[in-house]
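A single protein chain has been omitted from the complex, and every remaining protein chain is retained in its original position.
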Amino acid sequence: MPLTSESVISFGNGNGFQAGPTACQSGGRAYYLRLERMPRAMEDLLLYVTNGVFMGTSYALVALGVTLIVGIMGIINFAHGEFYVLAGYFSALFARGVGLDPVSSMLVAVVLVFLVGLVVERILIRPTYGEEMYSLIITFILYIILQNAYLVIFGPFPSKPPSWVSGATNLFGMFYYGNQRLASFAAAALVIAVFMIVMHKTWLGRVIRSVAMDREMAAMLGVNTARVNMLSFGLGCVLAACAGVILAPVFPITPTVGVGISLTAFVVMILGGLGSLTGCIVGGLLLGIVENLGVAYLSSGYKHLFGFVILILVLFFRPTGLFGQKQL
Amino acid sequence: MKLWRVCALLVAFAMVCLGMSSPGIAEDTIKIGVVGPRTGGAAATGTAFEEGIALALDKINADKGLLGKKVEVVFEDTAGDPAKAASGIEKLITKDKVVMVLGESHSSAALAEIDVANRQKVPFIIAEAWHDDITKKNYPYVFRAGPCNSGVVNDSIIGFVKEYGFKKVAIFAENTDWGLGIKDLAEKALKDAGIPFETVLTERKGQDHYAELNKVKKFKPDLILAFVYGVGVHYLLAQAGEMGIVPTEALLLEGAGPPSLWDTFWQNVGEYGNLELFVSRMHEKVMLTPVAKEFDAAYRKKFNKAPSDYKSRSIYDVLLVAADAVKRAGSTDSDKLVKALQGTKLVVCSGTVEFGTKKGSYAYHQWQPPMLIVQWQDKKQVVVYPVSGKTGDLKRK
Partner (left out) sequence: MQDAIVATDRKRTAMREFTPWLIALGGFSFLPFILGPYWLNSAITGLFYVMMASSWNLLAGFTGQVSFAHAAFAGIGCYTTGILSAKLGLHPLVGLPIGVALSALLSLGLGALCIRMGGIYLSLTTLGFSEIVRIIIQNEYEITRGTMGLKVPFIIGPYSKTTAFYIMLVVAAAMVWTVYRIINSDMGLRFRAVLNDETAAQALGVPVMRVRVTAFVISGAMAGLAGSLYGHYLLLITPHIPSLDMMFHVLAMAVIGGLGTLAGPIVGAFLLEVLSEFVRQFSDKYHVLVFACVALVFARFAPQGVVGLVASWWRQATGKEGAQ
């Protein structure tokens, strides 16, 4: 049944949906009739959940890298967020400074961060195998070094690679959502899917998981565990880098954003259970949604507290996380 | 005997301390201290200060310095932290023996520093820390040749809101001393003016503001006052644009200024930067004084670009005020300097500096520079307030 826009507005009585001019910009008028009956509160909820899913996917992507490294090497990489930042800077640099197109600049950035990750593993992490405490200390110091080095090298101003798309889309005929966010969401989901397939369906994934499950046994069966360690550290950095290049067009990079990224990743990882990849994805989505709902209905100043509070609760009631340990 | 060695080390350390504490060689320069954030979240201000200092020193030393001596600036990092700031200014005074201290852009740091400056009896001129309490304490050695929150809110922001007849105002503030302080003042002023408002707070380190912005959107304001500093402004503006709030439903007025002028502003906010408003002490076309013109030319010559962060000019102004006071006092004695500062009548980039001398309010030892409210219109800066300095009309969609 075709509707004229006037009839929609009068039907809505001005209260059912947001201000007329923006809502009318997009097509899809047929939605309106249904939506007007939907209470405003539901509409808000839907926005919070959508945004929570977007943020949660990005959290999951970042956390997967940390989890991979923990699962295989038993090492927490405190500098994870700094690799994210590095990739963001690289992609902005190659796209704007060198003039590569966005896709190749992203690829170059990811490859470079992978190489940096390999070097870091070889020089700094490898000598600390079996010394959990020193690996913790070294990556923590590395985070401080990188953060301060970025400030010196890239300066304090935010930098952003070009957006892939611009504008915003009216989702479900209810609210506008940034197109770049939608694109980044799709890319992040794609990377997560590819990563999970690699880990579960390919030879490489099986080798990596075998080391995570039983290092001695894998070594006896002829797996070069040192090389697997190096590779998984590199892969972890690649995941951080992917998140960096995918999210930098949404959230411009500054030298200090890395620490927030790492902290969120740690929360997500514990929520899901140390070393569980599936747990990571669920934990990420959970955190994203909880944060958004918390801001909406509890307190916006306490946004980042919610994650830590769930973390303590999970540790208290279910110390192995939602999905238990070691399910890589 | 491991412990003997430890002892030897400690003794060696004590000797190092001893060596370092010995007084330095005779001074043939006049040292002026500057405090400000060079690392941490607001390090951009440090960069702007460095530029302004370099230009001011060029100018002062080209005029044969002060009292026949060259002027040297010692720039101490506060990292935006009050405790570090307090020990930093103490270092400038007790170790570097500076005759005066200038600068600062964090109110929290400044509030810690003024106690030290006052205790050590060294004049301290603040450039960019806006909290009212800084001059409200009426410390004899503390001056401010820069904006204060009350001045910015009451003279500029509320004047602007009334002038253009905005009906509903949303306040979006970060949970820091600056954001919360200026938010309280704005709330009070809006209440007095009878304009409905709603406040949404946000976490300083937050990147994603969709949930907070949805609260703003529900309120349906026609103006958003954003008291968020740094890259937060870029995040906020871009996201408000995506959500269809700015500039179609409401205009956004950013309360700090510099972030809207950073090189990466347009890159980060894209089309949504159009019609954004910000508070500024500087405008590319408005040259309030000949000194401003001189500064502009010198800046372009030295750095090969147009001045963007107005804080480079703020520190430049304050350095000129300090140099003028030393010249008129004819000495570096603190009390003479204070007396000279009280009699300041100096033309700098943003006007003629004259400090208030009536005790009892924040206006004591305070000089409020004229603040402009500027709107981006097709990437051109248009001054829309105060009306006397208008270079164009306010545009809305």
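For reference, chains read A and B in written order, and residue numbers begin at 1 within each chain.
Note that in this section contacts are C-beta pairs under 8 Å (C-beta built on N, C-alpha and C of every residue); 3 or more make two chains touch, one makes a residue touch a chain.
None of the values given here were measured: they were computed from a predicted structure.
From the options A:M42, A:V98, A:L115 or A:I144, the residue with contact to the unseen chain in the full assembly is A:I144.
By the touch rule set out above, chain B reaches the unshown chain at residues 1-7, 9-11, 13-14, 16-18, 20-21, 38-39, 46, 75-77, 81-84, 86-87, 90-91, 94-95, 107-108, 111-112, 115, 175-177, 180, 203-204.
For chain A, the residues touching the chain absent from view are 70, 74, 76, 123-124, 127-128, 131-134, 136-138, 140-142, 144-145, 148-149, 152, 259, 263, 266-267, 269-270, 274, 299, 301-302, 304-305, 308-309, 311-312, 315-316, 319.
Note that only the chains that are shown with their structure count from here on.
For the pair chain A and chain B, the distance between C-alpha centroids works out to 35 Å.
Within the complex formed with chain B, the chain A residues making contact are 18-19, 21-22, 40, 44, 47-48, 51, 55, 96, 148, 151, 155-160, 163, 166, 168, 175-181, 251-252, 254-257, 260, 291-292, 295-296, 299-304.
On the side of chain B, the complex with chain A involves touching residues 39-44, 46-47, 175, 200-203, 205-208, 210-212, 214-215, 217-218, 220, 230-231, 234-235, 238-239, 241-244, 248-249, 262-264, 267-268, 270-271.
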